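Shown here: the complex without one of its protein chains, the others still in place.
As written, the chain order gives the labels A and B, with residue 1 at the start of each chain.
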Amino acid sequence: MTTADLLGKLLQVVMGLAVLAAVVGLLIFFIDKAPKKGRDYWQLVGFLAPALIFLAIGLVYPAIRTSLLAFQTSGGEWTLDNFVWTFTQPTAIRTLINTVIWVLLVPTVSTAIGLAYAVFIDRSRGEKYYKVILFMPIAISFVGAGIIWRFVYEYRSGDREQIGLLNAIVTAFGGEPVQFMQTDPLNTFLLIIVMIWIQTGFAMVLLSAAIKGVPTEQIEAAQLDGTNGWQRFVNVTVPGIRGALVVVLTTISIATLKVFDIVRTMTAGNFNTSVIANEMYTQAFRASEVGRGSALALILFLLVLPIVVYNINVLRKQREIR
Amino acid sequence: MRFTRHRRLVVPVVAAAALGLALTACTGDIANEDAADVDCAPYEQYGTFEGKKVSISGTILDLEADRLVESWKDFQTCTGIEITYQGSSEFEAQIAVLAEGGNAPDIGIVPQPGLLGRLADGGWLVPASQEVEANVDEFWSEDWKQYGTYDDTFYAAPLMASIKGYIWYSPSEFEEKGYEIPKTLDELNALSEKIAAEGDHKPWCVGFESGDATGWPGTDWIEDYMLRLHGADVYDQWVTHGIPFNDPKVAEAFDAAGEILKSDAMVNGGIGDVSTIVTEAFQTAGLPILDGQCSLHHQASFYETFWNPDGGDANTVASDGSVFAFLMPPANADDPLSVTGGGEFPVAFRDAEEVEAVRAYLSSDTWANNRVKLGGVISANKGLDPKNASSELLEQSIEILQDPETTFRFDGSDLMPGAVGADSFWKGMVAWTTGQSTADTLNTIESSWPAS
């Protein structure tokens, strides 16, 4: 890389930011100068349009295209074969069950641990450092995390020295080393631990911020009433952060449904550990069966619907209150 | 208030940028070779293209990528074409996306004829120019040309090659214990049993683990048995779905391989029992041979570079060295020599003279000799002088590839549709080695074969 290259890159960043600032600045400037008549309309358009245009190009159009592809053969004829294949392949049911286990366990466990941790360290000495520790896994990429944990679960047969931490512990207590990644159904749970390890930091950071938003007056009042720590937590803190809890659970659920890197790097979906997102990636990219991949993507979409519906309800209630 | 907020945002950003710049400072410009130092005579035929650029992508990484870049250095200097190479382990999964989206590199080095067919089918490939085709007619066998052809259009010349089905062993161990190189599959089994019976270690070490491609070394086993037990015609029917995947002949090949792969007496020398096959990385699976923990390891010719995992040349590959390899024997001693193998095909996504000039160079004997001289690989190019090979084994491999009597068949899983060759066949091998029955495995794979 030469100095010229570096300057070129800097120039690009500066230009990119300048364009962004100019567009947004002009937009808001003109919104406020919009004619009185229909100003509300123009203001709305000004605020929403940029994001909606991006979404339409980047996600809506592709989503429609994917939905259509799911009902087509590679030759472009209409068919239901892709769905038939999805549900008749021998591992289909297992993949579906695994996906459900993932989406049940990861959000709940990581939110629970993240919340507990956030409460425990709240206003403690060195809270900052405590936070960084749990935050660290997020800063490691999924693939990196998969490889770190493969290292933890590594197996060496009986007579050789274990280099995986878990098997070293097992053998230290006199047990036989275990082929963790091949032991069904334990392996799925071990993979889930990796995702929990990553997502807990996310939950902790958001919930910790939310806890600090709970008005101190309420906690004081509860203290005056003679409640203990647990009661204060359940009756004051949790209701105070309900909104944040829903957000965290939702976000993690969706991230969990989409994650495929962990399964791919650690077991490649073998030994009954596959999940839908992994199958989708494999079919669409490795096997070049775009139709099958699209069908799986649609199924994934259907799985998210309950989460979406739940959030709609929460949202409605919020709006009513206001 | 305002100002402080900005300052807080700016500090980490500036710190990050400063760190980046500091790291940048450690690197410098790599000087270009001076044209005057290079003998440009072999490159005159390609013409000169000042200021033209050609981008190449492929699966080749690391040291192999360095050597690839080295192999066209003089060509660049003499023709003025600037070639950029980008290697990625995700290349196979992404090239079709890039091609469909119109962002493909000028040349993609595709390692599977199946993928080449798919790209051609999508209408994204540029047929090979006459120079390339002339080179292929001159330097390659008809079989190899076929692998670069789809629907009667010739798209790409082969690049490098590898021979699968080598069985690695320790020459000193064989000499010491009086083992003979087997001439037939029966003799191979007899040898395995003999080693197992002598008791101090299991005869075979096997590793199928390869990240998200885990299982592929297993497909090589099956392909070798298919070709040797049933011959080239049945092999061709098998890869083109002329016979179903759960045909009894395929089951026979699986069961033959199973005598070794599914027997705790045979595997896994120095590593564990049968279940460790799928967790042992293919890169390290053969290494127990060096410690005398295992005697036989089945892997392609490219495994040569894996014998020294930390670099250097402590472990030599030679008939009198630390390790050497023999070809997996035929079923009967007088069967014709049949080998399976792999190779790459540089396909073009952009129709331009400079792109074709690069492809013409890559298909020439000049390139083959230049690249093979750098070591580690072979090519089926008939203009290649086997003497240029970096080792005894590679020299022998080149001779096998160039021998018109050799029946060469491309790696079957690379020819099958991706849903089988890059997914269910791999997964099937994993499930099968960890206990699934042959019949169940074959039925599962058969059911995944795409309809059209």
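Following the convention adopted for this analysis, a residue touches a chain if its C-beta (ideal position, glycine included) is under 8 Å from a C-beta of that chain, and two chains touch if they have at least 3 such contacts.
In the analysis below, contacts and distances are computed from a predicted model.
*Asks:* Can you work out the missing subunit's protein name as recorded in UniProt? Choose among "Right-handed parallel beta-helix repeat-containing protein", "Response regulator receiver domain-containing protein", "Protein ImuB" or "Sugar ABC transporter permease".
*Replies:* Spelling it out: the chain absent from the display is recorded in UniProt as "Sugar ABC transporter permease".
*Asks:* Using the definition of touch stated at the top, determine which of A:96, A:190, A:287 or A:300 touches the missing chain.
*Replies:* The missing chain is touched by A:300.
*Asks:* Which of these, B:84, B:240 or B:319, touches the one chain of the complex that we don't see?
*Replies:* B:84
*Asks:* With the missing chain put back, which residues of chain B would touch it? List them for me.
*Replies:* Contact residues on chain B toward the absent chain are 1, 5, 8-9, 11-13, 15-17, 19-21, 23-27, 30, 55, 57, 61-66, 68-70, 84-90, 94, 97-98, 100-103, 105, 210-211, 281, 283-284, 309-310.
*Asks:* Can you name the residues of chain A that touch the chain not displayed here?
*Replies:* Residues of chain A in contact with the hidden chain: 1, 4-9, 11-13, 15-17, 20, 24, 28-29, 31-32, 40, 43-44, 46-48, 50-52, 54-55, 57-63, 65-66, 113, 116-117, 119-128, 130-144, 147-149, 151-152, 161-165, 168, 197, 200-202, 205-206, 208-210, 212-213, 215-216, 219-220, 223-224, 226, 228-229, 232-233, 237, 243-244, 247, 250-251, 254, 257-258, 277, 280-281, 284-285, 293-294, 297, 300-301, 304-305, 308, 311-312, 315-316, 318-319, 322.
Criterion: only the chains that are shown with their structure count from here on.
*Asks:* If you average the Cα atoms of chain A and of chain B to get two centres, how far apart are those centres in Å?
*Replies:* Centre-to-centre distance between chain A and chain B: 36 Å.
*Asks:* Give the list of chain B residues in touch with chain A in this complex.
*Replies:* Checking each residue of chain B against chain A gives 21, 24, 27, 29, 92-94, 96-97, 115, 118, 211-215, 268, 271-273, 275-276, 278-279, 417-420, 422-423, 426-427, 430-431, 434, 444, 447-448, 450-452.
*Asks:* Which residues, counting only chain A, touch chain B once they are in their complex?
*Replies:* 1-2, 6, 73-75, 81, 88-90, 155-158, 179, 181-182, 264-265, 268-271, 282-283, 285-289, 292
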